[in-house]
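Shown next, in structure tokens, is the structure this report addresses.
Every protein chain but one is kept in place in this view of the complex.
Which chain is which? They are A and B, in the order written, and residues in each are numbered from 1.
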Amino acid sequence: MDTSQDSILAEVTGSDYKYGFVSNIDTETIQKGLNEDVVRIISAKKNEPEFMLEFRLKAFKYWQTLKQPEWAHLKIPAINFQDIIFYAAPKQKKQLNSLDEIDPELKATFDKLGIPLNEQKHMTGVAVDAVIDSVSVKTTFKDTLAEIGIIFCSFSEAVHEHPDLVKKYLGTVVPYTDNYFAALNSAVFSDGSFCYIPKGVRCPMELSTYFRINAANTGQFERTLLIADDESYVSYLEGCTAPMRDENQLHAAVVELVAMENAEIKYSTVQNWYPGDKNGKGGIYNFVTKRGICKEKNAKISWTQVETGSAITWKYPSCILKGDNSVGEFYSVALTNNYQQADTGTKMIHIGKNTRSRIVSKGISAGFSNNSYRGLVKVLRGAEGARNHSQCDSLLLGSTCGAHTFPYLEVDNPSAIVEHEATTSKIGEDQIFYCNQRGIKTEDAVGLIVNGYAREVLNQLPMEFAVEAQKLLSISLEGSVG
Amino acid sequence: MLQIKNLKAAINGKEILKGINLNVNAGEVHAIMGPNGSGKSTLAGVLAGREYIEVNHGSVFFNGKDILDMAPEDRSREGLFLGFQYPVEIPGVSMVNFIRTALNEHRKYKNLPPLSASDFLKTMREKQELVEITAKMTNRSVNEGFSGGEKKKNEIFQMAMLEPKLSILDETDSGLDIDALKIVANGVNKLRRPDNATIVITHYQRLLDYIVPDFVHVLYNGQIVKSAGKELALELEEKGYDWIKKEIAV
Partner (left out) sequence: MSEIVNIYKDLFEANKLLLLNNVPHGLKIKREEAIHHFLEKGFPDRKSEKYKYTQLDNYFGNGYNKSLEYPKINVSVADIFRCDVPQLETHLLILANGKFYRFDQRGNLPKGVTICSLKDAIKTNPQIVDQYLGKLSKDEDVYASLNTAFATDGFYIHIAKDAALDKPLQIVNLLLSEEDLLVQYRNLIILEENASANIMVCDHTLSIHHFLSNIVTEIFQEKSSKLDLIFMQNEHNNSIKMQSTYVNQESHSDSNINIFTLHGGLVRNNINVLMNGEYANNSCNGFFMADGSQHIDNFTFMHHAKANCESSQLFKGILDNEAKGIFNGRILVDIDSQKTNAYQKSNGILLSDTARMNARPQLEIYADDVKCTHGSAIGQLNDDAMFYMRSRGISKPESRLLLLHAYAYEIVEKINIEPLRERIDEMVGKRLRSELARCHNCPMHCC
């Protein structure tokens, strides 16, 4: 790579994180550190029923028996859990009766992020649950949705209003014993979104959760539980940002999806947590466990993710394909720059007959970053006729970054067909030259090519998000010629 | 030779053939034409024994035998040949080995001893000339790296080798330039005898300029909606399939 290209790369990939501001919101926090009392305090603050406290305590006891895991290809410093505040909430009146009662500063924060909490102003067709630090502050279009039987609210609210549903499904897809961070989340999660789509209902608008970390020294532990009953459909989006801070902040979320017979869930993520600065200082540690189960026949779960933020990303949105003929999909674009590390991928567990899964993963590495795809396709003995196709491509921009692919294929049924393909490449000089010759400057050409490269995944996103995601990719990568 | 009675067949539960009736006698050439999706290839597949096509109703007799329960290889040995629309590439299996195995299996079925190596090579050479393919081609793996035209010529070459009683040529003209088309048609014509028959499945009339049919059938929406002499093909060429569709609507 010649120096002019180097400088373009440096210039563009060095562009600022535009969501890095801090809002001056009056925040209630508890003391730093983690012990059984903290777990009890969180539960008490949320006025939770007994079954929730039991769940938390079991998870906490289990977590205490675990050690922070070490992963190949990820350098994760030991996290001091006694230095983290496990609960922070914007101070506001208990019950919100109208929009006017929301702290104006808070409202301004979301306006600045482009997420208006005012339904009239909001982009039509998207209902939003806004979560700041540890709690949900506002859910829009709740009433409209309730008319057709859809429950869309904060997790805390669901615990009070729909305890039976929560009790029935919480921890059934991601048990608290699943892994270190899932156990931690189960013990201390403070809020999140809850959604239930009743039988036969097609959710008429995109549901969305917007996560924002604001307070310093806090960890964010939210939990999403989404149930799509027979013959229903829902498309769900989540977005996230955080202020620029010098210290690393921990985000350990859990998402559980349940799709019943003939139900379809589309779950899209545009992850843009603060990635840290050019020298790798600060940024969010994003350790997320996301899993869905296609519980009954013909169910479908589709994960789409655009991962551009976080200092370290560790997440594997997965599908358990239990129902016969059920379908799992995973579409991912993961972009790492500077000193970011991403280790992401999926697990497709084929249990039912004629289950199908498709994996499309596009990794883009720049700067000094490392980007890994890690995935498992497992076909159990009874999964007659299972099919999988995986395509994992890596694009390297510059010669100081790394791209890695670790697919695991385990097949125990002879009628299954499992295929994996992977390529690693860079942007060809002839491609750039071709664009140049047509009058497109190099940095635009790179943006074009990278977006073209990611197209297959971006196409899976709902319109509003696709545009956002495309911009996000261009901002981080314009001009990075490898 | 071939009697199809009220044949109904489905793929993945969706009915494609909705009651086909057709009789083919020795010495005849039948053309089956029809718009895309009318069920032409499904019909060819049912006759050859494609396992994914479910036969729900009707019967198919070939030389007096009910063939619907027969394995594909036994239908072949009985003398039924399918020229594939998309001949399959089989890397690593040489053409020579492939066709010799097939030929000897046919002979075994008729209680004949396997062909000696020299007789086999002699036959190969004769038949190669018929479709103007080179020995080079037969030294390669089955259809691997063949051009569209070579694949179709190879189908006719195999037909010549196996000497079937009934040949079903599924869209043999697709993807052929005019020279290859002539060679293929010429091969088919040379193989015509009073004791064999041919069914030509095609979308276009073009091929029928070279392989002149005795009967033309129009397949539409899973049924034969019109049968006539060779002039029907010309009429279709001129007026298109919409004309038939309208006629049926009336």
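The rule we apply is simple: contacts are C-beta pairs under 8 Å (C-beta built on N, C-alpha and C of every residue); 3 or more make two chains touch, one makes a residue touch a chain.
None of these values were measured; they are calculated from a predicted model.
Here the missing chain is touched by one residue of B:Asn97, B:Asn139 or B:Asn189, and it is B:Asn97.
Remark: the omitted chain is touched by one listed residue; of B:Leu162, B:Leu181 or B:Leu232 this is B:Leu162. Shown as candidates are A:Gln64, A:Asn80, A:Thr400 or A:Asn459; the residue that touches the absent chain is A:Thr400. Interface note: of A:Thr172, A:Asn217, A:Ser425 or A:Asn459, the residue touching the hidden chain in the full complex is A:Ser425. Listed by residue number, the positions of chain A touching the unshown chain are 1, 72-73, 381, 394, 396-426, 482. On the side of chain B, the interface with the absent chain consists of residues 48-51, 71-73, 75-77, 81-82, 84, 87-93, 97-99, 101-102, 105-106, 109, 141-142, 158, 162, using the contact rule stated above.
Everything that follows uses one rule, which is that only the chains that are shown with their structure count from here on.
Note on chain placement: the centre of chain A and the centre of chain B lie 54 Å apart, centres being C-alpha means.
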